[in-house]
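A protein chain is absent from this complex, but the other protein chains hold their places.
Then we have chain A:
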């Protein structure tokens, strides 16, 4: 809730006493509304909690981030640099300085499909345990 007093000040000069009362009333109303929000809506309280933990969440418009992640499920990206680093990591068993990943993101290079990793066509093997 914004206080638009500029308009009042230029067009309708008001006495300082009324102005003071109006300001106090507006501030009181704002605070009261916030308290009401937390009491009425557990959902809003949860949102406050989430925003406190992840301040950058929801900065981008819409749920498009979530939607795009959903559409790209299963995509594996190949990066020759990551691939060679992953090979070197296994060889040397060294802890290379890890780049901190963004929240909820996979580290590319750890999940790339190497020719050895790609699942071969499974023969009709293990029967379902429901049929046991």
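Just so it is clear, a residue touches a chain if its C-beta (ideal position, glycine included) is under 8 Å from a C-beta of that chain, and two chains touch if they have at least 3 such contacts; residues count from 1.
Going forward, contacts and distances are computed from a predicted model.
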Options "Origin recognition complex subunit 4", "Integrator complex subunit 11", "Serine/threonine-protein phosphatase 2A 55 kDa regulatory subunit B" or "Dynein axonemal intermediate chain 4": UniProt name of the undisplayed chain: "Serine/threonine-protein phosphatase 2A 55 kDa regulatory subunit B"
Missing-chain contacts mapped onto chain A: 40-47, 49-51, 53, 57-58, 62-64, 66-68, 70-71, 73-78, 113, 118-119, 121-122, 124, 126-132
